[in-house]
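With one protein chain held back, the other chains of the complex are shown just where they sit.
Take a look at chain A:
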Amino acid sequence: MDFQNNTGPETASEEEIFVPSDDVREHLVVVGNGMAGCRAIEELLARDAGRYRVTIFGAEPYVNYNRIMLSPVLAGEKSFDDIIINSREWYSENNIELIAGDPVTGIDRTAKTVTSQSGRTVGYDKLLIATGSDPFIIPVPGKDLPGVISFRDMKDVDTMLEAANGGGSAVVIGGGLLGLEAAHGLTLRGMKVTVIHLMDTLMERQLDEAAGWLLKTALEGRGQTILTGANTAEIYGDGKVEGVRLKDGSEIPASLVVMAVGIRPSTALAREAGLDVNRGIKVDDHMVTSDPDVLAVGECVEHDGNVYGLVAPLWDMCRSLADGLTDQHTGYKGSVTSTKLKVAGLDVFSAGDFSGGEGCEDIVLRDASRGVYKRVVVKDDKVIGAVLYGDTADGGWYFDLLKRGEDVGEIRDLLIFGQAFASGGGALDPKAAVAALSDDAEICGCNGVSKGQVVACIEAGNCSLDAVRGSCKASASCGSCTGLVENLLAVVLGDDVQSGPKTMCKCTSFGHDDVRREIVAQNMRSIPEVMQKLHWSTPDGCSSCRPALNYYLLCALPGEYQDDQQSRFVNERMHANIQKDGTYSVVPRMWGGLTNPRELRAIADVVEKYDAPMVKVTGGQRLDIFGIKKEDLPAVWADLNAAGMVSGHAYGKSLRTVKTCVGSEWCRFGTQDSTGLGVKTERMTWGSWMPHKFKIAVSGCPRNCAEATIKDFGVVCVDSGYELHVGGNGGIHVRATDLLCKVSTEQEALDYCAAFTQLYREEARYLERTAPWIERVGVEYVKQRIVEDDAGREALRARFLYSQSFSQDDPWAERAAGANAELHQHLDPIAIAAE
């Protein structure tokens, strides 16, 4: 046996990449570890990985992250880790030296060196400036007070989060894209937010008045105060921000002021180095500045009189730059940009020029009740601008028409109704819609991936969403383009997309049904045996096939198969629900939803004794005790067992709960004893392992208070007996049950329930709930097996009960009695002598 001596930890500030001095390659030094700087290097590596030795200076103490995604971080939808574009490993794998947290302070073009704040001087052969933008700070009194920040980098987000922790009020100066995103994030974080905007229309550069008004109304509806036509006079406060005073004299108290009034290309460094700088650093079509050895890319540059403040153009620039650096010659020709407001729930899109003017015609659609506004500006039968509010589905299409300069004369009448109508009526097949996009249409805005690139990536053999994400990064960030990527997969691969016989996972070429069949046919008895006989391609499977195989064997060989703990998902291994902080929650079984003082007391005692921070009534009428540490689980179970309670299996792919209403015992409408039948059903089915979670409910009359028609198995009592329902699901895709049949006695209801459960256990694929299973096989098939085939039903029922005779042991009791105690304990460290 040999042990791995793995390497020690890494930190961002540590410099562990030592580039040997005998590296004779040309040295490319990058100033700016942001979106453009790193992307340029990625493009370069893709063309000629070995050509340059690369050093990157970054002012921020981080690896390269996705600045666009700062808004979701602020809003709490993502963590910093989620938005990292290139991790430490990327730098080391590509031998790139990263000097983070140390801004470059000077460039000496004669000596060809750069010098950083910490005094480091590094020589270059080629220099790339990618310093991005500086936020514009309006020169009002109080602008330097603590608590006044911009919205540009991770540090700003941290400041905002800290301020939001204290609640209170915030003022956002600037009602543009960035300001509104900041306002949205701060609102979600619980602050009272006022947006101050100088113009009369929000996002006036992107939206026209009508759309701006709709936006303002929507934001006000979310609790923000929007002051348009408002001019900031002063930020006041004693030692720190206390509020903002407007020119009209009114005051808005605030503990945080975010200035988001615009950005300016960060050009100071270039200017001091004597490079040609206008609004931005002037570059040619290959992003070369006035010095042939100095290049510049990103928001800091000016190309052909234009500066850009969005990522899409940067990707184009980075491609031309990398082409230039590797002696290919496809120059940058400038970009047309579009804007999408990504503030959750508000759909705003704008592209091109819609300021109007000679020869421009507006086509407008307003649908006030739906809150939809669309405006397309046409000149000489070409789309030159578009503003969409409320329904932005066609944004990509208009943008594509605009960029291609397509003649829209023929479809003019239908243009405003969107692609579906304009291309010939009816709802357009989404696949045809992506197929119709041009190759350079942008698919993934976060990562700047065009349709052509996605298609190339798929054609290179990435035939699944995951493979595409891993390879060209499309849909790997915010995910809003996932649907487009999936459609592209379908377009490119036709029916081959992940279809064919769908395999269980990447470890095998067999599908679920084949594996199940083979297990029975060849009488296989263990996971290693299945893997051996069916030629698994991995040594011990993966986290998707192992739990499935474990279940299939357990179902096929009740009482015989030795369960494999390590192939169980944590919840089933620990007999409790893992929660997001790594603690567990525990749900004791309450038969049919009934309880009594003794059980309630035991639960209350456990909550107090183990300091559980929360107890909650679950959707299935049980009590869930939250925040139990893994060490305490056995003791908690012991205490609950002592009061007669057993595991509720709330954690498992298993029978969870039987929900009931009060039925004939108390309810004035009840026709049958639904509670009693619920208890009997639960006594029969508890402890059974299933392909997925399984829920039952029994209602006492057609008023259906127990919601039996959205359960895997539901009983609705009626005067003449019991209606049995199957295949309901109250989850993401709500599905009402199909009626299986009607029976007249309780015993029949129980028998049918057992038979149905067993059919599902034996024939559904692992992780397939009853709803998709029934949709796949058809309810007629299920009826045939359960209702029409008496002998078959009886056999299924018998197999279920036989299997239950082995599975109705309380897993908690075993653990409480000391089984597998080590799973709940830490190893014991013994310090020994240093080496």
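Going forward, a residue touches a chain if its C-beta (ideal position, glycine included) is under 8 Å from a C-beta of that chain, and two chains touch if they have at least 3 such contacts; residues count from 1.
Methods note: contacts and distances are computed from a predicted model.
A single chain of the complex does not appear, and UniProt lists its protein name as "Nitrite reductase small subunit NirD", one of "VWFA domain-containing protein", "Electron transfer flavoprotein subunit beta", "Nitrite reductase small subunit NirD" or "Extracellular solute-binding protein". When the omitted chain is restored, the residue from A:574, A:587, A:646 or A:710 that touches it is A:574. Looking at A:23, A:48 or A:89, the residue that reaches the missing chain in the full complex is A:89. For the chain missing from the display, the contacting residue among A:81, A:238, A:327 or A:358 is A:81, taking the whole complex into account. When you scan A:250, A:538 or A:562 for touch with the missing chain, the hit is A:538.
Mapped onto chain A, the interface with the missing chain covers residues 1-12, 62-63, 65, 79-82, 84-89, 466, 469-470, 473, 476, 538-543, 546-547, 565-571, 573-574, 578, 580, 582, 822, 825-835.
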